[in-house]
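For this depiction, one protein chain was excluded, whereas all remaining protein chains were kept in their positions.
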Amino acid sequence: MKKIKTAIVGATGYTGLELIKILLNHPYFEINELYSTEGGGDISDIYPSLKGVFEKEIKKAEIEEIAKNDLVFLAVPHKAAMSYVSELMRKDIKIVDFSADYRLNQKNYEDYYCPHTDPANLENAAYGLPEIFRDYIKNKKLIANPGCYPTATILGLYPFLDYIESDVFVDAKSGVSGAGKKLSETTHFVTDNENFFAYNPIKHRHSVEIAEKTGLNITFVPQLLPITRGMQISIYAKLKKDIEPLEVLTETYQNEEFIRIKNSPVRIKDVAGTHFCDIFAMKNNNMLFINSAIDNLLRGASSQAVANANILFDLPEGLGLPKIAYVP
Amino acid sequence: MKKIKTAIVGATGYTGLELIKILLNHPYFEINELYSTEGGGDISDIYPSLKGVFEKEIKKAEIEEIAKNDLVFLAVPHKAAMSYVSELMRKDIKIVDFSADYRLNQKNYEDYYCPHTDPANLENAAYGLPEIFRDYIKNKKLIANPGCYPTATILGLYPFLDYIESDVFVDAKSGVSGAGKKLSETTHFVTDNENFFAYNPIKHRHSVEIAEKTGLNITFVPQLLPITRGMQISIYAKLKKDIEPLEVLTETYQNEEFIRIKNSPVRIKDVAGTHFCDIFAMKNNNMLFINSAIDNLLRGASSQAVANANILFDLPEGLGLPKIAYVP
Amino acid sequence: MKKIKTAIVGATGYTGLELIKILLNHPYFEINELYSTEGGGDISDIYPSLKGVFEKEIKKAEIEEIAKNDLVFLAVPHKAAMSYVSELMRKDIKIVDFSADYRLNQKNYEDYYCPHTDPANLENAAYGLPEIFRDYIKNKKLIANPGCYPTATILGLYPFLDYIESDVFVDAKSGVSGAGKKLSETTHFVTDNENFFAYNPIKHRHSVEIAEKTGLNITFVPQLLPITRGMQISIYAKLKKDIEPLEVLTETYQNEEFIRIKNSPVRIKDVAGTHFCDIFAMKNNNMLFINSAIDNLLRGASSQAVANANILFDLPEGLGLPKIAYVP
Partner (left out) sequence: MKKIKTAIVGATGYTGLELIKILLNHPYFEINELYSTEGGGDISDIYPSLKGVFEKEIKKAEIEEIAKNDLVFLAVPHKAAMSYVSELMRKDIKIVDFSADYRLNQKNYEDYYCPHTDPANLENAAYGLPEIFRDYIKNKKLIANPGCYPTATILGLYPFLDYIESDVFVDAKSGVSGAGKKLSETTHFVTDNENFFAYNPIKHRHSVEIAEKTGLNITFVPQLLPITRGMQISIYAKLKKDIEPLEVLTETYQNEEFIRIKNSPVRIKDVAGTHFCDIFAMKNNNMLFINSAIDNLLRGASSQAVANANILFDLPEGLGLPKIAYVP
């Protein structure tokens, strides 16, 4: 099979870096170009760990140039993403968008983000959670790659949608890399180290993404863990009927290569560095506890993007996805 | 006022160390003796940070000797504690017990721990949460000092007891010092660092302590943070009536010196090193989120013990309690 | 004794915070005013751990106002400091300056920092390492409080000055708080966590401070530890004569309350939170290894400043200095 010419727009962020790391081992997606808003510099100057491994100039993102690729990963902020998408969709290019721009219906999007400048393409996008939406993804050219919190939460909730009451509590914890490279008091070492705190509880934008996809009322509390990568979610809900949580999980996901049902609480270290989502569940009478873990930058962003791209190009869904964790 | 002769039984654990650190600055409680099961060695050999500050031999715990003190802090495991208590209660000695032995009613205790060998003294013990039970504490000689998880959880729930439905979810996170000095896979640096996981969910013994004191159905999930000290609790419940959470908190605690009502999520670093309990709460329609933080070894053990001892001896409740955090 | 009216200029940085924490327990130095360049806000809004402990407005630093105090701590950057000093020295005010402005001779200062605008006061300043210079300090009104690296290094080298050859290697490690509150890639959590690296080796400005005070040729390599506070120094040198390192240390420091001679390598945790400097030394034939540890923000800044102020006011040198470490 011929190599697929691939561009990464927004290559200098953490998810751009993770994408590069995956694609270097992918048999078909060949990194043709790296782009950033300003362009300039070599990616291995920004991430010296790439020296001697992958050195490539970063170009200024111009739509004409980007459009010469077969596959475009957009790892840019919301709002910026839709300006690229609206133009790229006119050509026969496949797009995986890391931003929120095509994840929500227009109303929810505009309530939580900003006016949508490309509403016509909303219906052309598939929400890229392969385990749940792979049939939709297959037939699209534009994938709205889910956020890290929604990925871990929805994969946990999905098997139980028929069994729980609508009001669901999500206590979600993310490593600091989830906040990106931007300097802020929240990412200062002294702020996070030996600390732990919730931020933006209840009002965080990922809340509406989870609610829209599950149809549930979600009380969502994101919290910041003093670790670099990984995410763990605790979901609490009331059961409507008597079920065995582990059996329900197994029924739903037994054929999924990248979901592992655990019989004890999940641990971030077992998934950090991989595309796996580990899930555990148990109940206390009719109270349900669901517990999931992912690597926020991989399953919560870059490896999920590659899984979606694999589907778009009719490749085996798991091709090139990382399975070996950063342990011990 | 005359100094009060004080003994610490179980001086070599982390809570013993914290107790020593507090008592060194206490105007009346004078450390008369340190005891451990085996005795031997100087406390400053076990904790070299005490060299040049406080050096004292640790004696073998013999009931005759211990009984020569006015005040005894028992920082020993459950079961061991009640053997000391039953004998010390026959003399006019005031006791603060760090273990679970006198915290629960007999049935709960025996269901979750072991047969109780001193049930007669259960009714002679006060549960040592000063903000809630200070009037009981005053009239007792024996204090059952609460566990760290129950302290942070009950202080958070208490103002809302009339307003919430019985089924409550508690997502509780503790620093590793809560697991003590004992070597185990759970306290190995490589296990905890860059990791985060629940342990013993739903079945943890502190669950019953919270349930008994609040009368609620508790689904309790303790989790291990990769930090040394501090504890933060997220409590989720359904409201029975429309309230303003911060107003309810303020009404209940406005005159409490060691409870701080926050208008944004609590941070462990603001309380680590102190006796403070910081509490925040907000709602999502009729869903309530309560958020509290304490130092697990101080408010969750040793400084609370000193607060209780202050009450026992009719001293100002806050005497000698640490207020200045280990920041930045 | 009457309270001494004390001002902190530059109260909002980490060393300002540590100074406040110490002075809250000091019997004579009463915090009269807090100043910052811009002024505005309450110190407890910047550091919420101070809520309910110490709340005070921060005023804009105006020389007229500052001059109404008996004692001024200048916790401002170099260059800014000398502009205050030159004016305050005309009045009868005692000053402890945290900056480099009066630590070096004029040539060294101008080579490594910037032109000196107050050279006349250089001879009026004492270098504030009490163990070595307390007799000079006593007779001055202006103290140049040493940097953290020089403090830990000079205290380690001082006993051996007659026994070692001039070429000395200093491998120095500091916690991230040493880099201050300023946002930078170097203080981003993701940069430091699970990492370790030297910065500005050989050319770091503290190198010349150590060289000037010891008369030695110093090859100085500062490195950044993924911890919040504390500093540990390894010094390597060739011995000119056969000595027993621990005996030499003991001879020099046996009467010093805040220097502890260890017979095994020093540990940051034993000193973090205190004014102690722990020192260990051993040799490999004629090769000497000296190993010292301090709290970078206390002995390396704020508690040393208070020790110097105690001397200036003829108070016991150790008055109010913290001795109890942030363990476990």
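In order of appearance the chains are A, B and C, and numbering begins at 1 in each one.
The rule we apply is simple: contacts are C-beta pairs under 8 Å (C-beta built on N, C-alpha and C of every residue); 3 or more make two chains touch, one makes a residue touch a chain.
Here the structure is a predicted model, which is why all the values come from computation and not from measurement.
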| item | value |
| --- | --- |
| Which displayed chains the hidden chain touches across the whole complex | A, B, C |
| Residue, one of C:Asn69, C:Ser99, C:Thr214 or C:Gln232, that touches the chain absent here | C:Gln232 |
| Residue of B:Ile227, B:Val266, B:Ala309 or B:Ala325 touching the missing chain in the full complex | B:Ile227 |
| Given A:Pro150, A:Pro201, A:Pro245 or A:Gly273, the one touching the chain that is not displayed | A:Gly273 |
| Per the touch definition above, residue among C:Ala67, C:Ile132, C:Leu246 or C:Met282 touching the missing chain | C:Met282 |
| Chain B, residues in touch with the chain not shown (by the definition above) | 14, 176-177, 181, 183-185, 187-194, 226-228 |
| Residues in chain A touching the chain absent from view | 14, 17, 21, 24-25, 47-49, 51-53, 177, 181, 194, 228-229, 257, 260, 262, 267, 269-271, 273-274, 276, 297, 323-328 |
| Chain C residues that touch the omitted chain in the full complex | 167, 169, 171, 173, 190, 193-199, 201-202, 217, 219, 221, 223, 225-230, 232, 234, 236, 238, 265-269, 272, 282, 284-285, 287, 289, 291, 328 |
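Note that only the chains that are shown with their structure count from here on.
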| item | value |
| --- | --- |
| Chain whose averaged C-alpha position falls nearest the assembly-wide average | B |
| For chain B placed onto chain C, the superposition rotation in degrees, Cα atoms, nearest 5 | 180 |
| Centre-to-centre distance between chain B and chain A (centres being mean Cα positions), rounded to whole Å | 40 |
| Centroid spacing, where centroids are CA-atom means, of chain B and chain C in whole angstrom | 36 |
| Multi-chain contact residues (two or more partners), chain B | 194, 228-229, 267, 269, 328 |
